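A single protein chain has been omitted from the complex, and every remaining protein chain is retained in its original position.
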Amino acid sequence: MSPLTTARRSGTGTMVLIALVAVGMVVGIAAIFFWVPTANCLVPGVADGQPCFDARPDYIQHIFYMHVPIAYVAYLAFGVVLVGSLAYLKTGRRRWDILAHASAEIGVLFTGLCLLTGMLWGRPRWGTFWTWDETLTLTFVLFLIYVGYLLFRGLAADPTRGARIAAVIGIFGFVDVPLVHFSMVWWRTLHPAEVVINPAGPQLPASELITMLFLLVVYTGLYVALMLLRTRLGRAEEALAEAEAALEERPPPRAHVAATP
Amino acid sequence: MIEIRRLTRRFGSARALSGIDLDIPTGETVVIFGHNGSGKTTLIKLIAGLLRPTSGVVLVDGKPPRETRGRLGFLGHDLYLYPHLSVSENLVLFARLYDVGAAEAAEALEAVGMSHKKDALVHTLSQGEGQRVALARAVLHDPDLLLVDEPFSGLDETSAAALPAVLKREGRTLVVATHDTERGKAIADRIVVLENGRISAA
Partner (left out) sequence: MRKMFLLAAKDLRSEARAKEIAPPMVLFGLILVFLFTLNFPPGAGQAPVPGPVVGAVGSRELAGAFLWVSLLFAGILGFGRNASTEREGNRIEGLLLAPVDPAALFAGKALANFCYLWTLEAVLLPVFVLFFGVPAGLLLPGILLVALVANVGLAAAGTLFGAASQYVRARELVMPLLLFPVIIPLVLGAERLTSSLLTGGGLGSQSRWFILMGAFDLAIVAIGAVAFEFIVNE
């Protein structure tokens, strides 16, 4: 089978996935606006159906249905960077590096979105866009670490060595996350506790839980779709470089033959 | 001793070596001729394990070069000497790294005729002197395989004439890359000519 057919076939799968994600996203957004009860906040200790801190309807709380899956995808993406980096150093196979690189880009994107949605929530809720809360700071540090990773890749003088060193950075970056996390927790914290994952069982009402879990699935699908697209681009870049090298290989065209009268 | 199969090395999209096949038996002196940019340095560095092949293999005694590096000597364009250490401090450091003693370092220095400069700091040496100290660095552990890249450049007549005695030894495989046809031919058991990353004559 020619590489082109393979690409086309995998392209069909990707398109189907993208369509599913799009539909899922619409359904999810509809659920957020029309199904889950408003004024039911995710802060523990507040009675079901009660507004959080004041009597106004608490629409802003709904951003959590986006914020949480985005944060989860960011972590998932950086986990994949770790796995891809380890596998690349172990095997030296280019596709692992392409995987890690793609996942780092998507991870940075989602970390950025996570910070953004968090800030949109923080402004009305905490009265400020930004505060040096531990989770915010941790997310910000993660963002910096992986932006550094991408920057490094962009500036590497030799792509192969750059990929290998980037893998080392990707590994240490991830190992560093729990350390940064604890340093931030001990430093200070304001962040709402996780409610969905709780040893005492979910405390959210069914409609909210289902919406949240549904969106987690949709966002995972989005991540996979983006990964498929980005790794395909990575392989295409690779193939292009190969082709250029092969072209260089071939003897130069006999221009002088044509030039002879 | 050295087996090279379908060896190709690219730098970005530029090809430095294209599908080289070469066998060098133990104890042979092979001289590689070629113009600048013909791939000599790349080939030498690939045999030393300083570069990785893009494709193909290099084996030294049946193993990847990095695994036999203790028995390999290398002299390239760079001296690999520390400018603020003296000649003997540099050589003793490398002697220890190669698990031999200070006596071997002194011996190697004697062989290249630089004993009188042993306490001089490397950055005060002339280019030719530095080159000779680097040669001592490359041979102080008495390697079984010696790879040298352009050893004659920068040396005066006397030093260049004394060079083969230092490089050659019974049973040592020697690979010399040079564009100095005359001096190269004088030491060669076999000659390989590289042109545009391919062997054009052997």
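Residue numbering begins at 1 within each chain, and the chains themselves are lettered A and B in the order written.
Note that in this section a residue touches a chain if its C-beta (ideal position, glycine included) is under 8 Å from a C-beta of that chain, and two chains touch if they have at least 3 such contacts.
Since the structure is predicted, the reported quantities are computational estimates derived from the model, not experimental observations.
Residue-wise, the contact with the chain that is not shown comes from A:Leu155, picked out of A:Leu155, A:Ala206 or A:Leu247. For chain B, the residues in touch with the chain missing from this view are 48-52, 66, 69-70, 72, 74, 76, 78-85, 89, 93-94, 96-99, 121, 137. In the full complex, chain A touches the omitted chain through residues 89, 141, 144-145, 148, 151-152, 155-158, 161-162, 164-165, 167-169, 171-173, 175-176, 179-180, 182-183, 186-187.
Note that in this section only the chains that are shown with their structure count from here on.
Residue ranges of chain B in contact with chain A, taken from their complex: 10-15, 18.
Note for the complex: chain A touches chain B at residues 158-159, 241, 244-245, 248-249.
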